[in-house]
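The complex is shown incomplete by one protein chain, all other protein chains being positioned as in the whole.
Chain nomenclature is as follows: A, B and C, assigned in order of appearance, with residue numbering initiated at 1 for each chain independently.
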Amino acid sequence: MYTEKVMDHFQNPRNMGEVENPDGVGEVGNPQCGDVMRITIKVDEEQDRIDDVKFKTLGCGAAIATSSMVTELAKGKTLDEAQEISRKVVAEALGGLPPQKMHCSNLASDGLQKAIEDYRARHAKKETV
Amino acid sequence: MYTEKVMDHFQNPRNMGEVENPDGVGEVGNPQCGDVMRITIKVDEEQDRIDDVKFKTLGCGAAIATSSMVTELAKGKTLDEAQEISRKVVAEALGGLPPQKMHCSNLASDGLQKAIEDYRARHAKKETV
Amino acid sequence: MKNAIFLDNAATTRADPEVIDAMEPWLSEKFGSPATLYSMGSQAKQAIDAARQSFADLIGADQKDIFFTSGATESNNWAIKGVADALESKGRHIITDVAEHHSILMPLRYLEKKGWEVTYLPTDSDGVVNPEAVAAAIRDDTVLVSIVHANHEIGTIQPITAIGKITSEKGVIFHVNAAQTVGHIPVDVNHLGVDLLSSSAHKFYGPKGVGAMYIRHGVRITPLLHGGTQEKKRRAGTHNVPGIVGMGKASEIARHSLEAEATRLAGLRNHIFDWVEGNIDDIRINGHRTERLPGNVNFSIEGIEGESIMLSLSYPTAGDARPVYVSTGSACVSGSLEPSHILLALGLPAELAHGSVRITMAKADTQEDVDYALETIAAVAERLRSMSPVYKRGNKKCSAGNSSQGCDCEAAS
Partner (left out) sequence: MKNAIFLDNAATTRADPEVIDAMEPWLSEKFGSPATLYSMGSQAKQAIDAARQSFADLIGADQKDIFFTSGATESNNWAIKGVADALESKGRHIITDVAEHHSILMPLRYLEKKGWEVTYLPTDSDGVVNPEAVAAAIRDDTVLVSIVHANHEIGTIQPITAIGKITSEKGVIFHVNAAQTVGHIPVDVNHLGVDLLSSSAHKFYGPKGVGAMYIRHGVRITPLLHGGTQEKKRRAGTHNVPGIVGMGKASEIARHSLEAEATRLAGLRNHIFDWVEGNIDDIRINGHRTERLPGNVNFSIEGIEGESIMLSLSYPTAGDARPVYVSTGSACVSGSLEPSHILLALGLPAELAHGSVRITMAKADTQEDVDYALETIAAVAERLRSMSPVYKRGNKKCSAGNSSQGCDCEAAS
């Protein structure tokens, strides 16, 4: 059902955990729906670049694999670049997802976007302080 | 489906054919229904006894086997005794017939009865002549 | 008992040894259900999808349009009742013909009891349905036309392509029961122009208990078996994985061997017709002479009855004789009091229907077997006729000469 790449990221997830003192946090999903993802990022303020990113995920195989993949894709990217990481980009990087998983379990990029937003919101605040 | 006895009488029918100059002839059935039987008898007038009896039958396995059996049962019997040979008697002598064959293909005793009637009718005529 | 000669392949065929080999692992160690996620399940899923592709290839269909069932009876019931249910609001009229298989006629009779109207088109004396009669019978409230591809008893092949043109012009769903043709003659759903097509694996060297339904994309049909999400929710139930794999293998074999085999069988068939006409008096050939299944032969032998022919052939008395298995349209075998409705549809009088013999050949049957069977049939006919109180040779009731014009025998009593 899953591609080898999905299985690899599910079995050997990259960047699992939480970054310490994150600069941005994004949490999406709902345990009632079976999927919750929490993305934490560390941002190099000078370069506007994601230096570190980690995930914690409750969910099915696809949820875990997409979370892992999203962190791999985001790491080292500028925020602008990282904002281009859509669900579609993640699914493609994994060699595709089963159709029924395209939506429900492919929230990781939303989590990343939320984390970026969160960072920007905090940053904006800081600047205006 | 058929008992061994039915198969034996079907495969090795007894008394197949027509007696020469029969004293009585009984024909029953209808080719449209798939069964026609013709029983011919030779009667010992003195003893009122069936000395010879033969059949010709168009029909299924059961029709042929019951015809054969009826001739065997009737041979050497007095007319009164032979009149006791009912469908049931024939079926039992064959070790039973499949339910759906009890009626449609078990006409041989009717044929025998008709042959006896035919004989009696002719005989009665002869006597009154 | 010596090696039997099986000439009843329209009833069922012997599964190809390759088919059985292909099934084996799925009967035993690979027993997982394709509905499950773990590797045993996905192996099974891949296996049934490969079978689906293989069957789709055999009938020129998209694999997405193939749904596995338990056999042609289920597929036929599904087609009739499923379309009726889905299109009830459009109308309650269905067209078929009088010579259909019971797995079409009985579901229709069921619908009739519920107020549906069914038009039963006649066939000509060869068993052919006239496409123009189909066109003429279509009404505004007609929702389905169901015609068999080839008749199981007399082998006549229907002008499906011509009928398919008409139904598609008129926008009526067209179902074809292809139980007897798939795997035996070329079947292409697009060439035929069908919307629904039924098939049974055991009719073409596959296992019993598995079949398929082709449903052209977009055709509305209510499921017959509701339940789990198998077969895209159109046919519920744990997949019969070994059966489906067997059907796939049988399809693959058929795709490669069908044409050569059809040619060979048609040769044997024509040989039989010539032989019986030359060697048995007073017979009538039933069904179309050329528009006919390659392996199907059907003829009536005047003055004798089919079950007794069948029994004589299958339980020979001589110890060294080979049993020969054939079939008949006689009432004694149909389980009812009536002889085959298909033979009656041709205009045959009942007594000739009772006296019919069907020979249906398959790949195991050789010329030698067939010749042996023919000699045996001729001998049995001779013997049973000698026992018959009604048969008189050459009484012209039904001589071979006029058989193709339809025999006009009347009740002989």
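Keep in mind that, in the parts below, contacts are C-beta pairs under 8 Å (C-beta built on N, C-alpha and C of every residue); 3 or more make two chains touch, one makes a residue touch a chain.
Given the structure is predicted, the values throughout are model-derived calculations rather than measurements.
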{"item": "Residue of C:Leu311, C:Val357, C:Leu374 or C:Val390 touching the missing chain in the full complex", "value": "C:Leu311"}
{"item": "Candidate in contact with the missing chain, chosen from C:Val182, C:Val219 or C:Val241", "value": "C:Val241"}
{"item": "Among C:Ile163, C:Val210, C:Ala331 or C:Val390, residue touching the chain not depicted", "value": "C:Val210"}
{"item": "Sites on chain A contacted by the missing partner chain, in the whole complex", "value": "2, 7, 10-13, 16, 27, 30-38, 56-64, 100-101, 104-105"}
{"item": "Interface residues of chain C (partner: the chain not displayed)", "value": "4, 6, 8, 11-15, 17, 20, 23, 27-29, 31-33, 35-40, 70-74, 76-77, 101-104, 106-107, 109-110, 200, 202, 207-210, 222-229, 236-243, 307, 310-311, 313-315, 323, 325, 327, 333, 335-336"}
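Here is the rule we use: only the chains that are shown with their structure count from here on.
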{"item": "Most widely separated chain from chain B, with each centre as the mean of CA atoms", "value": "A"}
{"item": "Length of the line joining the C-alpha centres of chain A and chain B, rounded to whole Å", "value": "94"}
{"item": "Where chain B and chain C are represented by their mean Cα positions, the distance between them in whole Å", "value": "40"}
